[in-house]
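Following this message is one structure expressed as structure tokens.
Missing here is one protein chain; the remaining ones are kept as they sit in the complex.
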Amino acid sequence: MAVAAAPVAAVQSLAHRAGIYGLLAVVLVAALLFVPGFASPTNLANVVTQSAALGLVAIGQTFVIAGGLIDLSVGQLLGLSVVLSCAISEGRSELLLPVLAAMVALGAAVGVAHGTLVNRFRIEPLILTFGTLSILQGAIFAYTDQSVGRPPAELVWLANGRLLGLPVAGLVLLGFAAFAHLLLRHSRFGLRLLATGGDADSARRAGVDVARVRLFAFVLSGLGATLAGLLVAGRLGTGYPNAGQGFELDAIVAAVLGGASLAGGRGTIAGTVAAVILLGVISNVLNLLEVSAFVQTFAKGLIVVTAIVATRARSGGGPFSARRLPAAGTAGRDAG
Amino acid sequence: MSPAAASAWSSASEALSRWAILCVLAVLYLVAIALSDAFLEPVYVGNILRQAAPVGIAAIGTTLVMILGCIDLSIGAIISFSAVLCAVLMAGDARNVPMAVGLTLAVGAALGAINGLLVVFNRDSSFILTLGSALAIYGLTQIFSGGTARGMVAPDFREFFNHRLGDVLPVLALTLLLLAAAIEALLRTTRFGRQIYLIGSNREAARLSGLPVAGVIFACYVISGGFAALGGIAVLARSGVSSTFTGRGFEFDALAAIVLGGTLFSGGRGTVVGTVAGTLVLFIAFNLVNILGFNYNLQLVLKGAIIVVASAAYARLGRDR
Partner (left out) sequence: MRLLFLSKALACMTVLGAALLPAAGAQTTDRALQKKQMAEVVDTKKFKKAGPYTIGVAAGYMSNSWVVFCLQHIRYEASLHKDVKDVIVTDAAFNPSKQVADIEDLVAKNVSLIIYWPVDEKAIQPALEKAVAKGIPTVNAGGGFSYSAGTVSNAFIDQWALGEEGARHFVKDLGGKGKIFAMLPIAGTTAAVDQLAALKAVLKDHPNIELLSAEYGDWNRAKAKQISENLLQRYPKIDGVFSPAGQMSMGVAEAFEDAGRMKGLTMSPGDEYNGWMKWVVKNQKGGAVTFPTRAGQEATKLGLKILAGEPVPRGLVIPSEYIAPKDAAKFAEMNKPDDWWASKLPEQFKPK
């Protein structure tokens, strides 16, 4: 029995360590070999283009999750960004930069609002951002219930075009990911963010300005959403009010599959991007294999559960741990 | 502040935060009456209770999970699946009702059991795990129903639940209240209930004291699944047809109701009474907006605003302890 146990444990440990990258590699290889039509350059470029927007949102989400927070409002914020950018620009290229600036401001502003509410009022991020999700959704639909406006041609190119054969959206994602990676893993802010997520009290005692760090995490999440909204606007060619629905949950799934833990303190940009690509590949493969759409939803759920179980089962510590989400304020300890 | 005054304030604010939602409910109701005398009509109030029943019933079960410090995002999916399953089993015949309801309940509990097993063995991941199981269950619902709402509700079934006792209170609304009372009693008077609070407050300590932590977590997820199934049956009773996306969004409405009701995410606190009150607050607010003739989208904004404001208020009250 012990003889058989050793290789099983070895495989499990390997699976755990390879984690999302291993899973992605396996799926990619299998798809390239066995799925007809997958390997064509057009199709591969499509998968990247289709995943870019989610990638931006998921990267933003990685920051908040690493900080021990969460942001459910990003989907509706993306939708607001889509609607506003199309409605304001109405296809005019000269408005590209102002629209870009406005969306950056919007994302930052919403992030600041979230951060302030969490810091000042100790509202649990999950419930706060669920509340702001509703507010944003209501605001979008109060403004319009059908598609409005058109994005500038540059955004359409950014979302769909090719540069030297590579999908531009993919390059945008890469650029954003590189910046985010440096920020999360190679800057003082990133270190402080991870420390805060891991244990806010210890971080505070070590001199970290926890409130500020949380604020910036929310700002990054907001930016991820509004910038992704610009890409989606380019992709759809119109300001569809419900464009953002579902992005928030997919982004959270991607971040967690990529290695972030909802308890905070962990997360990598590379892992998140790998997870986003994985989700895009799976969706594409299931379409190419003509799997019924209903089965696709079921499959996606199974994959999420299996991936979590497989990559977490040996994450150290006993089966029970004291916290799930660190409450923003328990018995007034966080003086942030 | 003198020590006596300080401790008096402390216990007063504790009581206030515990029953804050009831105060909010009372105030909101008074505001509603002031704005529209429809709210004085018992029939209308009965309507609101009936509307709130599916979300409320599902939220009752999930309250237990949240007192434990975990979360269950799959209840919306279980509601959808249960509605379709129950309708199919009933096949329009009143004689099938007990069997249909019983079997649906069992399936809901079984789905909850799967959630429970996943959570017990994968600590800290109840959010993402129940999110995954929600997707899988939605997929199953669609596969099972093939996109249409299959099955037929037996007419007497609907009539029974929509019948108004004393011409006022629909049976469905009464069901909500009775279930709430039953689970509240479970929480307050049984050992199981006490264990839930203890584990929610401090899981490590509970485990070290020898409490059957895994078993309690598992049991609460089973209850959550079972009550979600009841919620699905309630949807069927209220609207008579199960669309495949019946339960979509219910999980977050239930979550909002639970949190409004005073249950904390970190666990250890919460009551079913609070949850029901939270549900009513949400639905009174919705109907108020509707009856005043406002744009439907304002309901969403209002819902969000209530959630944010109430959470801030709770957090503030909690901080003073």
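Letters A and B mark the chains in the order given here, with residues in each chain numbered from 1 onward.
Just so we're on the same page, contacts are C-beta pairs under 8 Å (C-beta built on N, C-alpha and C of every residue); 3 or more make two chains touch, one makes a residue touch a chain.
All values reported here derive from a predicted model rather than from experimental measurement.
Visitor: Which of these, A:129, A:147 or A:221, touches the one chain of the complex that we don't see?
Guide: Once the missing chain is taken into account, the touching residue is A:147.
Visitor: Give the residue, chosen from A:181, A:235 or A:266, that touches the chain omitted from the document.
Guide: Missing-chain contact among the listed residues: A:235.
Visitor: Touching the absent chain: which residues on chain B qualify?
Guide: 36, 38, 41, 43-44, 47, 51, 87, 92, 142, 146-153, 162, 235, 238-241, 243-245, 287, 290-291, 293, 295-297, 301
Visitor: Extract the touching residues of chain A with respect to the undisplayed chain.
Guide: Within chain A, the residues touching the omitted chain are 37, 40, 42-43, 46, 50, 53, 80, 83-84, 87, 105-106, 108-110, 112-113, 116, 135-136, 138-140, 142-148, 156, 160, 232, 235-238, 240, 242-243, 245-246, 283-284, 287-288, 290, 292-294, 296-297.
Throughout what follows, only the chains that are shown with their structure count from here on.
Visitor: Using the average of all C-alpha atoms in each chain as its centre, how far is it in Å between chain A and chain B?
Guide: Once rounded, the distance between the two centres reads 29 Å.
Visitor: In the complex of these two chains, what residues of chain A are touching chain B?
Guide: These residues of chain A touch chain B: 117, 121-124, 126-128, 130-139, 141-142, 249, 252-253, 256, 261-263, 292-305, 308-309, 312-313, 317-332.
Visitor: Help me check something: in the complex, which residues belonging to chain B touch chain A?
Guide: 69-71, 118, 120-129, 131-140, 142-143, 146-147, 202-204, 207, 213-214, 252, 255-256, 259, 264-267, 295-308, 311-312, 315-316, 318-321
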